[in-house]
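I'd like to ask you about the structure that follows.
Left out: one protein chain. Kept in place: all the others.
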Amino acid sequence: MKALVYHGPGHRSLEDRAKPDLRAAGDAIVKITKTTICGTDLHILRGDVPTCAPGRTLGHEGVGVVDTTGTGVTAFRPGDRVLISCISACGKCAYCRRGMYSHCTTGGWILGHTIDGTQAEYVRIPHADTSLYPIPPRADEEGLVMLSDILPTGFECGVLNGKVEPGATVAIVGAGPIGLAALLTAQFYSPGDLIVIDLDDKRLDVARRLGATHTINSSDGRAAEKVRTLTADRGVDTAIEAVGVPATFLLCEDLVAPGGTIANIGVHGAKVDLHLERLWSANITITTRLVDTVTTPMLLKTVHSRKLDPARLITHRFRLDEILDAYKTFEHATSTGALKVIIEA
Amino acid sequence: MKALVYHGPGHRSLEDRAKPDLRAAGDAIVKITKTTICGTDLHILRGDVPTCAPGRTLGHEGVGVVDTTGTGVTAFRPGDRVLISCISACGKCAYCRRGMYSHCTTGGWILGHTIDGTQAEYVRIPHADTSLYPIPPRADEEGLVMLSDILPTGFECGVLNGKVEPGATVAIVGAGPIGLAALLTAQFYSPGDLIVIDLDDKRLDVARRLGATHTINSSDGRAAEKVRTLTADRGVDTAIEAVGVPATFLLCEDLVAPGGTIANIGVHGAKVDLHLERLWSANITITTRLVDTVTTPMLLKTVHSRKLDPARLITHRFRLDEILDAYKTFEHATSTGALKVIIEA
Amino acid sequence: MKALVYHGPGHRSLEDRAKPDLRAAGDAIVKITKTTICGTDLHILRGDVPTCAPGRTLGHEGVGVVDTTGTGVTAFRPGDRVLISCISACGKCAYCRRGMYSHCTTGGWILGHTIDGTQAEYVRIPHADTSLYPIPPRADEEGLVMLSDILPTGFECGVLNGKVEPGATVAIVGAGPIGLAALLTAQFYSPGDLIVIDLDDKRLDVARRLGATHTINSSDGRAAEKVRTLTADRGVDTAIEAVGVPATFLLCEDLVAPGGTIANIGVHGAKVDLHLERLWSANITITTRLVDTVTTPMLLKTVHSRKLDPARLITHRFRLDEILDAYKTFEHATSTGALKVIIEA
Partner (left out) sequence: MKALVYHGPGHRSLEDRAKPDLRAAGDAIVKITKTTICGTDLHILRGDVPTCAPGRTLGHEGVGVVDTTGTGVTAFRPGDRVLISCISACGKCAYCRRGMYSHCTTGGWILGHTIDGTQAEYVRIPHADTSLYPIPPRADEEGLVMLSDILPTGFECGVLNGKVEPGATVAIVGAGPIGLAALLTAQFYSPGDLIVIDLDDKRLDVARRLGATHTINSSDGRAAEKVRTLTADRGVDTAIEAVGVPATFLLCEDLVAPGGTIANIGVHGAKVDLHLERLWSANITITTRLVDTVTTPMLLKTVHSRKLDPARLITHRFRLDEILDAYKTFEHATSTGALKVIIEA
């Protein structure tokens, strides 16, 4: 079968690999119908993720059809159309029982990381019963690819951890795909002002189309000041960090109102300064989270009832044999305007 | 009347001051019967609190008897025995309605800070109806002085924000009065391991008497390692920071388990390093809080039902005319073993 | 001044009464600009509320302008435009501190009940600081009358107690003004199916216009069966009872799914059968609540940010001297199609 394989920093290729086999009673083999590329894949290709070894098939998102199942799998049968979660969860360990699938002792984020992933014709899914979700009849499969990772990430790490409430003021720092996923799902809770901050005017245009009530280009260094003006000098109830660098986290520290929350989504590569000399008395909460995908059933219901249209995040479409082009388009998002690219296998 | 007055960094004196007058309809004048000294008073005397101007009568804790009340006061009458909250709350503003009395727009921590305080024979209490609490008949007044500040601080900022649960593992970093207040009130929720960490063996002895299941002297720099050993390499569910310096906050970052909480109580004078490059995916929560004293009614009930004995924090007793000795005893806690000192007015 | 006065069961008249005076430091006198009639006013007129004595000016809803204030009032001044809460709250008692304003020991529902109310040119508001809300500039005053009672009632007793969630299935039994208020505010949380059940097809038409995804006329006794069909035999996550008779509560018992909630809003005059022989193992929650109006600030924000348009509940308008006509229109809602009627004072 064809697979996109990582060969160390800067190197990748689309090549022929053996179709995966079942290895444990709980495994399923899934034939991929659609997959996509994540910012994390780019991190791997830059060499930022040393736990991902050369030779690995990349990809942790996708939808497909169950091909074969192990003897312990009871929830799925060959032929079932399934959504693949980016997080594999055994459903049994202490973390899984608390809903912290991200820290599953035999799972977590392993697909396209420590085991072969979804940018291929077939993928082996461990713990299939608790890592796959049935695709409802008549669902738009393409849109559901957004539920593998990006929408639960924006929702769980940003919106739920950020405790977004009706009428509240929310700032989302970063209008990339993850920030926009937070923007879409924040609207489940009818916040009042929904401010999106980024350096790229084109992404801010998208944010306005997707529901932002205000957008701020932070390139002049005056974003915090502008938010103060918008909020009568109070700050925001929820600040969602969707970039992952010190400057954007610091901006969130400046934006958050007393009693508010900073919900971090960004993948950080360096420590940040936490200004406790100012914040110790501000009654704030800071949260971090690797997505658990425990809200996938809820998100599927919101898609089904048309409260959420995940396909709005899709900008480009490719075939699997064009995946190197897809990577280029995604890597040069500033010029291509790419948000999420669909790859049809 | 006699009052302990701050005269700029390093200077204080016990002197005669005019008895305070009612200034607003919601004010009450309270005759102090017992007060105490807080670590914050020492901060003021070191010049660390520029918002406290020279000439200020210090003190924000105490019990007393209502002397006179303004025309708007309905909950108290002259002669009522009352507990004074360290936080004045109007009960009307947006923050008060959310239970964030600490950020009351016309109150908060003002006693012995921006208005004259309780280390005197009389004190004026603004917003008396929502800043005083009736002392139940037969209550131990001396113990109740601990409910002005230290016990709600340990409980709200440490235990409640830290979400202490039955069977959970809790570390309290700092065995000073505030850390011990967290230690006493954490036991309301029956945690399993209750680990107290400090540099002072004498304070650790006190911690064991007050309920710590394990104590660790961190002077060898191996506290994190020892906690890892105690917790099968998992870390603690709740890490309570009760010191207020970068090293102790960093220790909490090292101690907290995935899914756990760092509840900050310490008053910080400098920023700290937040290691998001490691913690972004750890599903942790960090909280800060200036005590709101919204749990004072609950704490009064726990004292009444003997679930909490606040007097265990009292080590020394003085008369108001000995208050300069009381300060010396409190300042030299390492040698005197002082935790909280009672001053009888 | 003119006032609508209750004179015992079946008797009311619009008559001249003395303008009210300040009686306590916390009182304000408010000149009414707009008021309305509530189903509870009809209950009083039918003699169902013995705690309301003849001679009482009715009405507990309205907006107006502050005329005079007592010496203890600090949040409002003469000339301020205000929203009057149907619940008076001292903000000081144990219930108020818990956010249970409905059970305030010196307030609660007293307006137009145990003290004179708002269907008059002027009204005395006790505990003005915590029972009035400032009307924002440029707000639609007429719509805000709906925030005195009906919208917080639908929201607090129905939607919040009912824990409505994104994608969830909600049934509202009763499409009168209160049921419709629950319908409007349930949409803050983006439920999936939002089913409204009533006996009156015209009200069901309104429900569809206001956001119901399904409506069921229950006159054939098959509502429960139809909901089972809609929900794949599972039942609803939230059943909101907005009528107040045994049959509708029983219907909610039949509708609720395992793990679901029955949120009662209805004012009941008789006991109901609770089928614990079936429900003891169904992991359900039943809640009751007299509205606390603690969410008024949140609702004001949702109106300001156009997430809620309260004026959609208004069907008729009258002048105060036409209030007897307004009562007739409201009493004969089936034929007049009246939901809420505005009375301009």
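A, B and C are the chain letters, set down in written order, and residue numbers restart from 1 in every chain.
The rule is short, and it goes like this: a residue touches a chain if its C-beta (ideal position, glycine included) is under 8 Å from a C-beta of that chain, and two chains touch if they have at least 3 such contacts.
Everything numeric in this text was worked out from a predicted model, so none of it was measured.
**Q** When the whole complex is taken into account, which chains on show are touched by the absent chain?
**A** A, B, C
**Q** Looking at the whole complex, which of C:V272, C:V303 or C:I323 touches the chain that is not displayed?
**A** Reading the full complex, the residue touching the unseen chain is C:V272.
**Q** Which is it among C:L45, C:L290 or C:A345 that touches the chain not included here?
**A** C:L290
**Q** Among B:T57, B:N161, B:T302 or B:T329, single out the residue that touches the unshown chain.
**A** Considering all chains, including the one not shown, the answer is B:T302.
**Q** For the chain not shown, which residue from A:D67, A:D129, A:E142 or A:E253 touches it across the whole complex?
**A** Candidates A:D67, A:D129, A:E142 or A:E253; residue touching the omitted chain: A:D129.
**Q** Using the touch rule from the top, list residues of chain A that touch the missing partner.
**A** Residues touching the hidden chain, for chain A, are 24-26, 70-72, 74-75, 90-92, 94, 96-97, 106, 129-130, 294, 297.
**Q** Considering the whole complex, not just the chains shown, which residues of chain C touch the missing one?
**A** 95, 98, 100, 102-103, 244, 249, 258-259, 264, 266-277, 279-290, 292
**Q** With the missing chain put back, which residues of chain B would touch it? List them for me.
**A** 165-168, 187-193, 213, 298-302, 304-305, 307
Everything below uses one rule, namely that only the chains that are shown with their structure count from here on.
**Q** What's the call on chain A versus chain B, same or different interface residues, using the half cut on shared numbers?
**A** same
**Q** As a quick test, compute the distance in whole Å between the mean CA positions of chain A and chain B.
**A** 41
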